[in-house]
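Missing here is one protein chain; the remaining ones are kept as they sit in the complex.
After this line comes chain A, so read on.
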Amino acid sequence: MPGAIYAEGLVKTFGDVRALDGVDLDVPEGTVLGLLGPNGAGKTTAVRCLTTLLRPDSGSAVVAGIDVLKHPDAVRRSIGLSGQFAAVDEYLTGRENLQMVGQLYQMKAKAAKARADELLAQFDLADAADRPTKTYSGGMRRRLDLAAALVVSPPVMFMDEPTTGLDPRNRQLLWEVIKRLVSGGTTLLLTTQYLEEADHLAHDIAVVDHGHVIAKGTSDQLKARTGGERVEVVVHERDDIQPASEVLRGFGKGDTTVEDHMRKLTVPVTGGAKLLAEVIRELDTRGIEIDDIGLRRPTLDDVFLSLTGHLAEVGNEENDKDKKEAAK
């Protein structure tokens, strides 16, 4: 059985830019897929195609068991979308915004009002419920936007870069909300350019670059592809670099890299924490004083680098391309 979100061979071109170049996705019910990639990779275009906002040039998509191209209106009844901007009316109060969205989901006025109150409490916005959203902070607006996407508790949710532009505290808050949502059984597709975020929230990750899915898997699987864990040592004295390197050679499964100016040595290992303890003992025995030592697992940054040959760019050029794409 195909998942709650299923796409096959999605292609969308804007002029001569192939924003989506044959994207396949399969998100099992009740799980979270993180669509990870730099600006302009095609993440937003994929979300727009799946949420009926944009018609793909070719390919097919099924959301909540409904064919997106054949029955877009039925799909709209089963999804919630929280886009890249907090799409709330700034002159309406939080309550009015949610009520309006509820009514446009075809709820009766009274039911929409009750649901708005429920969501305002749940999203910690009850105190600000009757203020125009113009007066809300960025974090509050994003929460309200998310609440608007949840008015009918849709079985499938799409969130396009939900935490972009938020400060760490508000990001944490939103993460908590998203986790609660998913534990309730909602299927979620989330785009992000924060590798940490995908790692934190998603069961599966699809890495997108230039309109292609270039890698798929769990966070651990992707990390494994980048190579295993490493021991990182920072020695106290520059003179200790040489002897420390000899110690590491004994434990390592490959060449030791040395960053002289930081007095940092890195060596690939297998054996985890047990091995780390042995390394520490050996360094101690030889009287090598260390400032820091740790077992480092590859981050998704490393994954991206090894997959694409470049770091996840958040450069201006890419940004413009994304805007251009969005504008079309």
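By definition in this document, contacts are C-beta pairs under 8 Å (C-beta built on N, C-alpha and C of every residue); 3 or more make two chains touch, one makes a residue touch a chain; residues count from 1.
Please note the rule applied: contacts and distances are computed from a predicted model.
Student: Which listed name, "Tryptophan synthase beta chain", "Histidine kinase", "Aminomethyltransferase" or "Transport permease protein", is the one UniProt assigns to the chain that has been left out?
Tutor: The record for the missing subunit names the protein "Transport permease protein".
Student: Looking at A:17, A:69, A:100 or A:234, which residue reaches the missing chain?
Tutor: A:100
Student: Tell me, which residues in chain A touch the chain that this view leaves out?
Tutor: Touch with the absent chain occurs at residues 4, 29, 48, 51-55, 64-65, 73-74, 76-79, 81, 83-92, 96, 100-101, 103-107, 132, 148, 152-156, 185, 187, 326-328.
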